[in-house]
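To start, I am sharing the structure in question, which I have written as structure tokens.
Shown here: the complex without one of its protein chains, the others still in place.
Take a look at chain A:
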Amino acid sequence: MNNLSLIIILLVLLAVAYQLGMQRSRKLAGGQNSASLHSRPHHYGMMVGLWAVLPPFFIMLLWSWLSPAVIQQLVLASLPTEVLNSGEQAQVLMRRISNLATNFAVLSEAADWEINAANYLGALQQKSGLLLLALMFIVGALGLLVSYQKIRPSLRARHQVEKALMATLLICSTIAILTTIGIVLSMVGETLKFFSFIKPTDFFFGTTWNPRFSTAGVADGSLTGSQGSFGLLPLLSGTMLVAGIALLVAIPLGLMVAIYMAEYAPKKVRDTVKPIIEVLAGIPTIVYGFFALVVVGPYLADLGQMLGLTIRATSALTAGVVMGIMIIPFISSLSDDIITQVPKALRDGSLGLGATKSETIRKVVLPAALPGIVGAVLLAASRAIGETMIVVLAAGNSPSLTANPFEAVSTVTVTIVNQLTGDNDFASPQSLVAFALGLTLFVITLLLNIVALVIVRKYREQYE
């Protein structure tokens, strides 16, 4: 009896209870006229349904959360003492036993005690399933009967239903907070584990990034496995270099597009061109990465050759230019909104004094819109810093402290991907460093976003 079929049974129960409750309330009201009832008949139905379904549902959740641990304890307790004292890990033992119980193939011949334990496990699981079913049935039936009996015309069924609904809505809206808490807790926890291997100062101010592998030197005993240097600075400089190039591409283009769209373009042009440029924002970043790798990179390398420069095909420049293309729509749409919000009186004043349109824009509109535009740029910058796939494919993945845009670099995001998708042990500093990097990234983007939001909000209030 798996959880899915239990849920289906509960849904059927819900439908039955709903019908029963509705019919009883109709009957109490005297058939055709339900005006004597406090609530509408379907409220009574819903109330009975909730009483019949919610308690068993919670029991099911609790059960599937607690029962595996209880069963494991029972099975482990039943094992012969010499097995328990052999020093093998409980989890390894349990995995083998549960594989046996589900007729999965296991390596090597199964010992007698293992087969016994597997049978015991199977019996326990069956018992637990039956017990759960019985318990759910009793509680559900009880809920149904009691609430069914309680139906009176004066019963405030609607209030009960609405309270349950409010609770659901409230729970859903706390998911966002739970997610943030989850992000912070998980990353802080793993980061602290990482700092037990590596000193924070070595991480934040280290200038070399060479984590090696978690198994390097362990086999021959020459190293302890936690060797390697985890300096953040080369990665941070790579990130800033790529994001800086991206902004250099995107700010002039995005801003000029926004100005043209807001101030000059006829409505027809605006209505067709704006969605086309916004298509750029919807394209998956892996597509940009591929574009950078096969088109932009080789093109830039050829261009460099023509000019007598050595530009690598995968370099900070390649990744930065393509990322710049990606964030054009962020800057152009946000700035467009902000420029159109500048009050018309400011423009009229300037034009009335004899300024040309471009003078009005440059000397009146843009200064007025500046805080908002800065906010937009900061949001785009945080997007660029957190971007992953373009840099994974096109930045060259070479963690070195360089300011030369024609060289290959590595970024924080690339390194997170490399460290977590390699063959490293999950508990080694080589893997844990990904969480320290992630936390750094999270904090940087969070600060940028908060500053940007505060600036944009201040600006909005100014003209409202």
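The rule we apply is simple: contacts are C-beta pairs under 8 Å (C-beta built on N, C-alpha and C of every residue); 3 or more make two chains touch, one makes a residue touch a chain; residues count from 1.
In the analysis below, contacts and distances are computed from a predicted model.
Novice: Choose one: "Cation:proton antiporter", "Beta-ketoacyl synthase-like N-terminal domain-containing protein", "Phosphate transport system permease protein PstA" or "Type-4 uracil-DNA glycosylase". The correct choice is the protein name in UniProt for the chain not shown.
Specialist: Of "Cation:proton antiporter", "Beta-ketoacyl synthase-like N-terminal domain-containing protein", "Phosphate transport system permease protein PstA" or "Type-4 uracil-DNA glycosylase", the absent chain's UniProt record names it "Phosphate transport system permease protein PstA".
Novice: Tell me which residue among A:Ala29, A:Ile59, A:Leu248 or A:Leu420 touches the hidden chain in the full complex.
Specialist: Selected residue, touching the omitted chain: A:Leu420.
Novice: Which of A:Met261, A:Leu334 or A:Ala408 touches the chain that is not shown?
Specialist: A:Met261
Novice: Looking at the whole complex, which of A:Met136, A:Ile385, A:Val409 or A:Ile455 touches the chain that is not displayed?
Specialist: The single option touching the absent chain is A:Ile385.
Novice: Quick one: say which of A:Ala141, A:Leu253 or A:Leu346 touches the chain that got left out.
Specialist: Candidates A:Ala141, A:Leu253 or A:Leu346; residue touching the omitted chain: A:Leu253.
Novice: Using the touch rule from the top, list residues of chain A that touch the missing partner.
Specialist: Touching the chain left out of view, chain A contributes residues 158, 162, 165-166, 168-170, 172-177, 179-180, 182-183, 186-187, 189-190, 252-257, 259-261, 263-265, 273, 276-277, 279-280, 282-287, 289-291, 293-295, 325, 328, 332, 354, 356-359, 361-362, 379, 382-383, 385-389, 392-393, 413, 416-417, 420-421, 426, 434-435, 438, 441-442, 445-446, 449-450, 453.
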